[in-house]
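Inspection log for the structure reproduced underneath, given as structure tokens.
One protein chain is absent from this view; the other protein chains keep their places.
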Amino acid sequence: MLNQYYGDYITVAVFVAIGAILVGGAVAANRAIAPRAPGGFKDVAYESGIEPIGGGWNQSHIRYYIFALLFLIFDVEAVFIFPWALQLEFFSSIGSGLTVLVEMFVFVGILLLGLVYAIRKGVLTWE
Amino acid sequence: MLTLDYHALLPELIVAGTVLVTLVVDIVTRRKHLVAIIGVLGLFAAAVPILTLSFCGSLDFCSSTEASRVMFGGAYVIDGYALVLKGVFIFAGFVALLLSIGYLESDRYYEGEYYFLLVASVLGGMAMASSRDFVSMIVALELVSGPAFMLAGWRKGDARSNEASLKFFITGVIALALTLFGVSLLYGLTGTQQFDQIAVLSETVADVPLFTLAVIFIVLGFGFKVSAVPFHFWTPDTYQGAPPPVTAWLSVGSKGAGFVALLTVCYLALPAATDVWGPLIWIVAALSMTVGNVVALKQTNVMRLLGYSSIAQAGFMLAPFGAVAASGAGDLARPFQATITYFVIYAVMNLGAFGTAIIIGQRVGSYELEDWGGLSKYATGVALSLAVFFMSLAGVPPLAGWFAKFAMFRATIGVGNWWGYSIAIVAAVNAVIAFVYYAKVMKSAFFDDVPEGIDVDVAMSDAIPAPIGLAVGLAVVGVFLFGVLPGLAANVGNFSTDLLGTLGL
Partner (left out) sequence: MTVTVTWYLVLAAALFSMGAAGVLIRRNALIMFMSIELMLNSVNLTFVAVSKHLGLIEGQVAALFVMVIAAAEVTVGLAIIVAIFRFRSSANVDELSELRG
């Protein structure tokens, strides 16, 4: 029993060791083989290959914040769709499938109205 | 097969539809007053099914014979209590909308969104009145508060309005977190969120310390919402800084939602813990009355004064409930009824007081008391209206406020032991203190001279905007009606509790 218990830990330890060797080996091989040229462009902030503007700590435009808020609302509201999707089959088996389906469309419709509102107010246009 | 009682849900459905329509109209048209008209009509339409539901027994088309309609497995109940409170919330929203129409036109504000948020807040209040489980109650409570946070900061160009909004927001969210933590502990102990089941299951855990802790957290959280002392710090600041029509809504709608939450939870869900929340509410009620009234004495700004006044009124409302629960003596239905009666009357007179204050404030251009001197000399009608509402708040017969106080005293003294007598004495002393500062406003308006710098001709140049006039007129009628026919208010209170009684709760 106890052997079994420690056996599980030994498996984990072996797993960790193999992982460490693999990663360490890869990094070591990289060090040994790759050419090194420090300085220059390597110190600037990474902006997906485009030349960066300003430092790493410069402030973002307030517009990003509005996008973030819109994303947050829709992202979080999506959690209600998953439980609904799991239960839909049950409701259709008791003959209420259509009602429950329509309810979800009403829910999504209200959310979409919010998005339409944001678009109409010009929040999503990029001047 | 799922079936829904659409008749019972109709008031909420109408208001929810109104919320969406106001948003759509705001998007498609530039004529923003259309949005206000739709909001007013929507609330008006929602009052109709409330009436048909109230008199369901005597109507042909209304088939249900049951006193209350239980929905969603008991999480949402439409009974007399819920209907009375829905009526109050709709009335308060209606008056706040009318007050806003005249106010928003006086300056450059975002209008469409304002009405959208206000109607959404009313919807939250209505859902609140029917909620009988914690999830729907918390969601409804936040539906009331969320829009109210934004409305409080509606004067974006005014630093004071922003400050009012932030203070309101932070206290509101802390209150939410406290309540939710208590609810989660309670759920852990009882395994249910529904009030009637908690009431049964909590009796077995009534001795567990964690249960006491959960109850205290829940009551503290609601204490913030009703702005009872010692959780009142945000109230005067927010009332002064927010746009006045929003303050009118906060003092009745947002505070009312807190009251409904506190009463419903304590009465329906936590009867096993009266020894915990009873003394707590007793102390909070006594403190609220005393601190609210004493600090109101030295206020010079009318909005702040009304803020402290509303803190004190919250104390008066909680007094009978706290007294009965703390003494553990018998039936909670009677103080419950007194509190609801008080709340209904408070809603009418406080909305009227704010409406009158807005009329005066717009003409004089200030809410400082010293600028209101000699009001009766150039605006007699408005000064009389001010007198009616402030004297009603002070509890002078034959205005509605006296009956509210009478019902409160009857219920506290009726307890028949020292918990009741002592808080009745505290309340009596406070009623006198309250009279002093309400009378101070009267003295300023009727006997002082018109101060330098107030141009009477300018102040009198505009007619009172029709919507504000209508709102104040409604409130005047209500104050006299409830005052002269006290049976009416008592019947409302009875109606709300009789049906609770038939539920066997």
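Letters A and B mark the chains in the order given here, with residues in each chain numbered from 1 onward.
In the analysis below, a contact is a pair of C-beta atoms (placed from the backbone, for glycine too) under 8 Å apart; a residue touches a chain by one contact, two chains touch by 3 or more.
Keep in mind it's a predicted model, so treat the numbers as computed, not measured.
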{"item": "Residue touching the undisplayed chain, where the options are B:P11, B:G153 or B:G223", "value": "B:G153"}
{"item": "Touching the absent chain when the full complex is considered, from B:L180, B:A206, B:L287 or B:L384", "value": "B:L180"}
{"item": "Which residue of A:F15, A:Y65 or A:F90 touches the chain not shown here", "value": "A:Y65"}
{"item": "Contacts of subunit B with the absent chain, listed as residue ranges", "value": "134-135, 138-139, 142, 146, 149-150, 153, 156, 159-160, 162-167, 169-170, 173-174, 176-177, 180-181, 183-185, 187-188, 191-193, 236-237, 240-241, 299-301, 304"}
{"item": "Interface with the undisplayed chain - residues on subunit A", "value": "62, 65, 69, 72-73, 76-77, 79-80, 83"}
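Following the convention adopted for this analysis, only the chains that are shown with their structure count from here on.
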{"item": "Between subunit A and subunit B, centroid-to-centroid distance (C-alpha), Å", "value": "43"}
{"item": "Footprint of subunit B on subunit A - complex, ascending", "value": "91, 94-96, 99-100, 110, 113, 116-117, 120"}
{"item": "Of subunit B, residues touching subunit A in the complex", "value": "1-2, 20, 23-24, 26-27"}
